[in-house]
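Before we start, here is the structure in question, set down as structure tokens.
With one protein chain withheld, the remaining protein chains of the complex are depicted in position.
Let's look at chain A:
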Amino acid sequence: MFVARSIAADHKDLIHDVSYDFHGRRMATCSSDQSVKVWDKSDSGEWHCTASWKTHSGSVWRVTWAHPEFGQVLASCSFDRTAAVWEEIVGESNDKQRGLSHWIKRTTLVDSRTSVTDVKFAPKHMGLVLATCSADGVVRIYEAPDVMNLSQWSLQHEISCKLSCSCISWNPSSSRAHPPMISVGSDDNNVTYSGKVQIYEYNENTRKYAKAETLMTVTDPVHDIAFAPNLGRSFHVLAIATKDVRIFKLVPLRRDSTTSSGPTKFEVQLLAQFDSHNSQVWRVSWNITSTLLASSGDDGCVRLWKANYMDNWKCTGILRGDGSPVNGSSVQGLALNTPGSSGAPTPQNSVAGAASAGRYEAQLILRMADFIER
């Protein structure tokens, strides 16, 4: 792997979240400087900041995009106890020429009494639905009944988790066999020995969310949680960032018709557990096809995990900072990074210095060099 490009982010404080839009052509960043920036990718692969504005009166923890079917919509959540929904307004033609766009606030969600720690849109088949979770231990689910009027959101559900919440993840499955499901992670330090991951499921009959499962084996604070894309499977896969990385398989148990009320019962299996970070794991996230899981930990590394065709999980790559200051050069792209040639390898990857990355490649080259006798 190599760094293809570096984008000068220009935030005045720590970046807490970066979010790609659905098609991967736009990006949003949010920061402790209370602002959100939106970046657009040009056809040549360069990123330009097309909007930057103050969104909250406290650190912005997360920013996330709605599905493009609903237009260009962002949601952000903050330490200032609110979450907000933003929509892009197509600007005047001269603005467009200058490559700028405007985002306006459609609504502020003020129901939380404490810092709002996560905000996530539900899968699109549920309509325009948003969930937030807060340090006050409540998960709130909002819906915009009229997708053409984003200023009207109603609080549909309030789920009291009884533990301070740090993260949520919607189950992306749109299968009719799976009712809407949301998982909540808690980083509550005060209550030990209780399961820090809860899974809630929507019940069509009661029209409410009910708790389906608590993962009792996860007792340490949970910092991030992510359902894997479903891929037409009958079971669910959930990754958790806690004192290590854990991947659970949740198999819905068949219900007979007499006990059809109440949430689904699951058989919970631990698929994998990695403690390579040797410390707290802060983020986990799946790629689109759920073939790769990435995790970030206290050791300052991002690790990539992959299952082979035998379903054995292994770490296939590590990213970490080299701890050295950038040597003052311009950071928009490296010199050799033109579309024609593939990105230039960093010194670690070149033939001469193959210590880690590209090691096998280097060895193959050296061997073949004997063989070719140029």
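In this section, a residue touches a chain if its C-beta (ideal position, glycine included) is under 8 Å from a C-beta of that chain, and two chains touch if they have at least 3 such contacts; residues count from 1.
In the analysis below, contacts and distances are computed from a predicted model.
**Student:** Determine which name in "Sesquipedalian", "Nuclear pore complex protein Nup85", "cAMP-regulated phosphoprotein 19b" or "Protein YIPF" the UniProt entry assigns to the undisplayed chain of the complex.
**Tutor:** Hidden chain, UniProt protein name: "Nuclear pore complex protein Nup85".
**Student:** Who touches the missing chain here, A:P145, A:G262 or A:G317?
**Tutor:** If we include the chain that is not displayed, A:G317 is the one touching it.
**Student:** Which chain A residues touch the hidden chain?
**Tutor:** Output for chain A: 1-20, 22-25, 27, 29, 31-33, 43, 59, 68-72, 88, 90, 124, 148, 174, 223, 229, 231-232, 282-283, 285-289, 291-292, 294, 296-298, 300-304, 308-310, 312, 314-326, 331, 335-336, 339-346, 348-351, 356-361, 363-373.
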